[in-house]
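The complex is shown incomplete by one protein chain, all other protein chains being positioned as in the whole.
Entry: subunit A
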Amino acid sequence: MAQTERTFMAAIGDEDSITGLLLAGIGHIDSHQKKNFLVVDAKTPLSTVEDAFQEFCKRKDIAIILINQHIAEEIRTLIDEHDQAFPTILEIPSKDHPYDPEKDSVLKRVRRLFGE
């Protein structure tokens, strides 16, 4: 089934990652003043990150969610539970935390499948 209404890319990341992604032009604020991005720093409560992730998953206009891997680790349970095709969740590295394929949810599932 075509998901033509899913247009936007959401992002949850640190300040530098979000700055870069907004420069690329993915930032959007809709008519309800809802943003499609969240800047996470040391003071951001975990509940805020969880709420933002769940809200992005529920929205029908978001196709891809980009999330720094070190932030994804904090909400790993929620990410592992996400089994919908869209929005697609992509774990991306940040300036201070390089990408580790061992931690990626999708690759873990595939390795588990081959390891059975």
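Some points to look at:
Keep this in mind: a contact is a pair of C-beta atoms (placed from the backbone, for glycine too) under 8 Å apart; a residue touches a chain by one contact, two chains touch by 3 or more; residues count from 1.
One rule holds for everything that comes next: contacts and distances are computed from a predicted model.
Per its UniProt entry, the chain excluded from the display bears the name "Vacuolar ATPase assembly protein VMA22", taken from "AP-1 complex subunit gamma", "Cytoplasmic tRNA 2-thiolation protein 1", "Alkyl transferase" or "Vacuolar ATPase assembly protein VMA22". Interface residues of subunit A facing the missing partner chain: 1-4, 6-9, 15-16, 18-29, 33, 36, 39, 63-64, 66, 85-86, 88, 90, 92, 106, 109-110, 113, 116.
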